[in-house]
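With one protein chain withheld, the remaining protein chains of the complex are depicted in position.
Order of writing sets the chain letters: A, B and C. Residues in each chain are counted from 1.
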Amino acid sequence: MKALVYHGPGKKSWEEKPKPVVTIPTDAIVKISKTTICGTDLHIMKCDVATVTNGRILGHEGVGIIEEIGNAVSNFKKGDHVLISCITSCGKCEYCKKGMYSHCEKGGWILGNTIDGTQAEYVRIPHADNSLYPIPAGADEDTLVMLSDILPTGFECGVLNGQVKPGDTMAIVGSGPIGLATLLTAQFYTPAVILMIDMDDNRLQVAKTFGATNLININQEDAIKKVMELTEGKGVDVAVEAVGIPATFELCQSIIAPGGHIANIGVHGKKVDLHLETLWSHNITITTRLVDTVTTPMLFKNVLSHKLDPLKLITHHFKLDDIVHAYDVFGNAAREQALKVILEA
Amino acid sequence: MKALVYHGPGKKSWEEKPKPVVTIPTDAIVKISKTTICGTDLHIMKCDVATVTNGRILGHEGVGIIEEIGNAVSNFKKGDHVLISCITSCGKCEYCKKGMYSHCEKGGWILGNTIDGTQAEYVRIPHADNSLYPIPAGADEDTLVMLSDILPTGFECGVLNGQVKPGDTMAIVGSGPIGLATLLTAQFYTPAVILMIDMDDNRLQVAKTFGATNLININQEDAIKKVMELTEGKGVDVAVEAVGIPATFELCQSIIAPGGHIANIGVHGKKVDLHLETLWSHNITITTRLVDTVTTPMLFKNVLSHKLDPLKLITHHFKLDDIVHAYDVFGNAAREQALKVILEA
Amino acid sequence: MKALVYHGPGKKSWEEKPKPVVTIPTDAIVKISKTTICGTDLHIMKCDVATVTNGRILGHEGVGIIEEIGNAVSNFKKGDHVLISCITSCGKCEYCKKGMYSHCEKGGWILGNTIDGTQAEYVRIPHADNSLYPIPAGADEDTLVMLSDILPTGFECGVLNGQVKPGDTMAIVGSGPIGLATLLTAQFYTPAVILMIDMDDNRLQVAKTFGATNLININQEDAIKKVMELTEGKGVDVAVEAVGIPATFELCQSIIAPGGHIANIGVHGKKVDLHLETLWSHNITITTRLVDTVTTPMLFKNVLSHKLDPLKLITHHFKLDDIVHAYDVFGNAAREQALKVILEA
Partner (left out) sequence: MKALVYHGPGKKSWEEKPKPVVTIPTDAIVKISKTTICGTDLHIMKCDVATVTNGRILGHEGVGIIEEIGNAVSNFKKGDHVLISCITSCGKCEYCKKGMYSHCEKGGWILGNTIDGTQAEYVRIPHADNSLYPIPAGADEDTLVMLSDILPTGFECGVLNGQVKPGDTMAIVGSGPIGLATLLTAQFYTPAVILMIDMDDNRLQVAKTFGATNLININQEDAIKKVMELTEGKGVDVAVEAVGIPATFELCQSIIAPGGHIANIGVHGKKVDLHLETLWSHNITITTRLVDTVTTPMLFKNVLSHKLDPLKLITHHFKLDDIVHAYDVFGNAAREQALKVILEA
């Protein structure tokens, strides 16, 4: 079969690889129908993720059709259409029982990381019963690709951890795909005000069409001052960090109200300053999280009932064998005005 | 009347001051029966608390007897024995309605800070109905002085914010009075393991008699290594920071398990490093809090039903007019093996 | 002044009464601008509420202008426009401190019940600082009258107690004003499916325009069978009882899924059957609640930010002195297709 293979810093190719086979009884082999590229894949290409080695097939998102199952798989059968979770969950370790699949002792984020991933014609999914979801006939599969990673990540790490409540004033720092996924799912809880903060006017305008109530371009105005004006000097109830650099985490600390929540989503490469000299008495909560995808079934329900429209996040379509080109486009997201891309087999 | 008055860095005296009077209808005047000295008072003496100015009567803890009430006070009458909360609460601002009395728009921590405090023969308590608690006849008043500040602080900032649960493994970093108050009240939730970490063997031994299951002296062993050995390499579910310096907050980050909670109690004078480069994916929660004293009524119940014995925290007794000496003893806590002192009028 | 006075079963009149005055320092006198009639007022007229005696001015909802304040009122001054909560809260008893204003030791539902109410030119509001809310200049006052009672009741007793979550399937039994208020505010949490169950086609059609996803007329189809068909035989996650009779509470028990929540809002006049012989093992939760109005500030925010449009609930307008006629219309709600009426001074 063909697959997108990582060959060290900056190097990848669409090349022939052996088709995967069931190796333990809980495995399933899935024929990929649609997949996408994640910001994390770009980090891998820059060699930022040490666990990914030369020869690895990338990708941790997608939908497909069951090709083969191990003898302990009972939720699925050959021919079923399935959504692949970016997080593999065994369902029987201490962490899975607590709903913290991200730290599954035999899974977690392994696809396209420590085992071969979904940017290929076929993929082996370990612990298939707990790591795949059935797709009802007629569901839009482009839409569902957004449920593999980006929507549960925005929702769990940003919205749930931020404890967004009706009436809240929240700020989302970073209007890229993950910030926008947070924006879409934050509206499940009907905050009164959603401030979107970024430096790219195009992305801010997109945020407006997605439901942001106020836009702040940090290149054009003093974000802290603006937030304080809009909140009568109190700051925001929830600040979501959706970038992953010290400056944006610092901004969250400057705009958080007493009693507020800072929810970090960003993948950070270095330590940040935490201003306990002022925050020690501010009754705030800071959270971090690798997505657990425990909310995927709920997101499914809200997609099917038209309470959530993930299609908004998709800007480009490619054929799967044109994936190298798709990486170029997605890698120049600002210039290309790209959010998420769909790769179709 | 006589009172302990702050006169700038390192200077204080027990001197004559005018007896306070009711100034607004919600005030009460309380004749102090017993008070104590807080670690914060020592910080004030070192000039660490900018809001305290020359001439201020210190103290924010104590029990006493109502001497006079304003015409809008309805919960109390002259002669009632009362517990004074370290936090003044108006009961009618946005924060008080949310149970966040620490940030009361007209109160918060003001006693012995921005208004005169309890280390005196009389004190004026604003918003008396919401800032005082009735003491039943026959209750032990030494015990109750511990409910003005230290026990709710340990409980709310450490135990509640740390979300201590039955079966948890927790570490308390710092075995001073506040760490010990956390230790006493953590046991309300029956954690399986409580590790006490300090550098003073005497205080660690005290912790053992208070219920700590394991002691770690960081001057004698590698605390991180020891914690990991005791937790099968996972770390602790809850780490309480009860010191207030970068090194101890750093230690908490090194020993926290995935999914764990770091609850900061310490009063920090400078920023700390937050290691998001590793913690971003560890699903942890960090909290800060100035005590709200919302749990004082509950603590009262558990003291009266003998589920909590705060007397353990009291090591020294003085007459109120011997307070300058008491400051000396309390200021040399390690040498004097002092925890909390009682000053009796 | 003029007021609507209750004179025993079925008897009321718009008559002259003494203008109220400040009697304790925490009182305020409010000149009524707008008020409304509640279903509870109709119950009173039928003599169902034993605490209401001959000579009582009815009404517990409204907006108005501060006419006079006691010397302990600090949140308001003469001339302020205010929203009156149906629940009076002292802010300083055990229940108020827990946010359970409905059981305030000196308040609760007293307006138009044990003290004179809002269907008058003036009303005395005890504990004004905690029982009134400021209205910003320019806000629509018809809209805000809906925040005195009906919206917090639907939200707190139905939505919050029912623990409605994104993706849930919920049923609301009863499509009258309170069921519709539940429907409007349930959407703050974005359930996937909202089934509205009633016997009046007109009210069901109104529910559809308010956001119900499915309508069931129990006079035309088997409600239990229909719900089970729509939920793959599981039943609903949340069932809200918004009528107050045994049959509707029974229906809730028949359609609740394992793990589900039954939230009672209805005012019941007699006991009901609880089928523990089947429900004991179904992991369900049943709640009751008299509204606390703790969420009024949040509702205010969502009205001002256009996330909630209470105007939909208002079908009729009258002059305040035409209130006897308004009672007739509201008392024949089905025939008149009436939901809420506004009475304007």
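Just so it is clear, a residue touches a chain if its C-beta (ideal position, glycine included) is under 8 Å from a C-beta of that chain, and two chains touch if they have at least 3 such contacts.
None of these values were measured; they are calculated from a predicted model.
Checked against the full complex, the candidates A:Glu94, A:Asp140, A:Glu229 or A:Asp328 give a single residue touching the omitted chain, namely A:Glu94.
Of the options C:Cys47, C:Ala247, C:Leu274 or C:Leu311, the residue whose C-beta touches the omitted chain is C:Leu274.
Where subunit A meets the chain that is not shown, the touching residues are 25-26, 70-72, 74-75, 91-92, 94, 96-97, 99, 129-130, 294, 297. Remark: the residues of subunit B touching the chain excluded from display are 165-167, 187-190, 192-193, 213, 297-302, 304-305, 307.
In the full complex, the hidden chain is touched by subunit C at residues 95, 98, 100, 102-103, 244, 249, 258-259, 264, 266-277, 279-290, 292.
To be clear about the criterion, only the chains that are shown with their structure count from here on.
Subunit C has its Cα centroid 42 Å from the Cα centroid of subunit B. Touching two or more other chains at once are residues 297 of subunit C.
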